[in-house]
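These notes are about the structure you will find just below.
A single protein chain has been omitted from the complex, and every remaining protein chain is retained in its original position.
Letters are used for the chains, namely A, B and C, taken in the order the chains are written, and counting of residues starts over at 1 for each.
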């Protein structure tokens, strides 16, 4: 059960500021562990939507979540905003792996960091399809380093 | 089942901007009706905390919610921010009633509006206590008009 | 700011048991006020779906929420289940008003009670339409008393 060290702001490429909510705090007075995944989801999908790639209501393909993980380094609490950083760390034919970091507005060391894997599927059957070229371009531009290719399966 | 008309920005005194989240959208593609209450809760409590009145972890009194309501006028969707406006509309010995309005960032007409009633209680027994003078002052300064007194019971 | 008295189990017609979740508890150690609305939503829509009326993905009409309210009488906490009771209290051409009560599994007096107003809309334009006959029948069978007609507007 060894744990990775917290990343810093320089490890991320794209940013989103999100307000905490009263209901985010759980019985121990800190943001509940499940809320970080709401932030991950929001940072990733907002990027895809704002870049004109993902259309939730009628676009094709859509991106489904197949795996997520998070390590928690320091507690966060409502009120206050958090900055969510995102970097693409692996790109496959139909899949992409994002690294995400959550930072207090005044801090350079992540309070939490995790991963989030999206798979491109067609809307009707929800079967994997290749990423369209514009999506691939965005992913490549959202990486800190040359992207390693994902395993051939995905 | 007649419904009130949507309020406008001028009906509110204090403001808070809150980011929508992916998970806020429900199966119909719009922010779920329960999420508006998370925003109400956040706008009210953030004000109390940032004014130095409410200390969630150890302060006394705390404010408990005894009633809430909301009317929905127009749908909202992730992504995008909302502005939550707040005005105190009634002040009692131990209770306060807030009116709240939710606005799209680019709109003067509320997408939803509701009420939220707080009661001051002591931390240990959670029995009603009078609002301390600084709390009353904040409530009076957060009203658009002279406040009507609440019924003697509260 | 006078408050209604808590209803009892005999005031409700249909029931749903729902498990509380860890994240439901907020910083004061009790179920957050917004969660009760998740339970209302779930009790109402599960009834409509299980009766074969509402099809979330492709049915027509669908039912949108236009207003909700809740009064909180006694705190609830994770863990443990709650029973959510439902009764239809008003039926209009395109609208229906439900009363809802939340009970601890071992208690006859509601911990919270509220209202929830649904309007029938067509899926494509989301404009009000009359309730189909089978929906009206369900609503009439879910009332404790002869239903009063809603105002002509809805």
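In this text, contacts are C-beta pairs under 8 Å (C-beta built on N, C-alpha and C of every residue); 3 or more make two chains touch, one makes a residue touch a chain.
Values in this document were obtained by computation on a predicted structure and should not be read as measured data.
Enquirer: Across the whole complex, list the residues on chain B that are touched by the chain not included here.
Expert: 22-23, 25-27, 29, 32, 34-35, 78
Enquirer: For chain C, which residues touch the unseen chain?
Expert: Within chain C, the residues that touch the unshown chain are 16-23, 25, 29, 38-39, 41-42, 45-46, 49-50, 56-57, 77-79.
Enquirer: Going by the touch rule given at the top, which residues of chain A touch the chain that is not shown?
Expert: Interface residues of chain A facing the absent chain: 1-3, 27-28, 32-35, 37-38, 41, 56-57, 62, 64-72, 90, 92, 95, 97, 117, 150-151, 153-154.
In the analysis below, only the chains that are shown with their structure count from here on.
Enquirer: Name the chain whose C-alpha centroid is farthest from the C-alpha centroid of chain C.
Expert: A
Enquirer: Between chain A and chain C, what is the separation of their C-alpha centroids in Å?
Expert: 35
Enquirer: On a C-alpha centroid basis, what's the spacing between chain B and chain C, in Å?
Expert: 22
Enquirer: Taking each residue of chain B in turn, which ones touch at least two of the other chains?
Expert: Where chain B meets two or more other chains at a single residue, that happens at 38, 41, 56-57.
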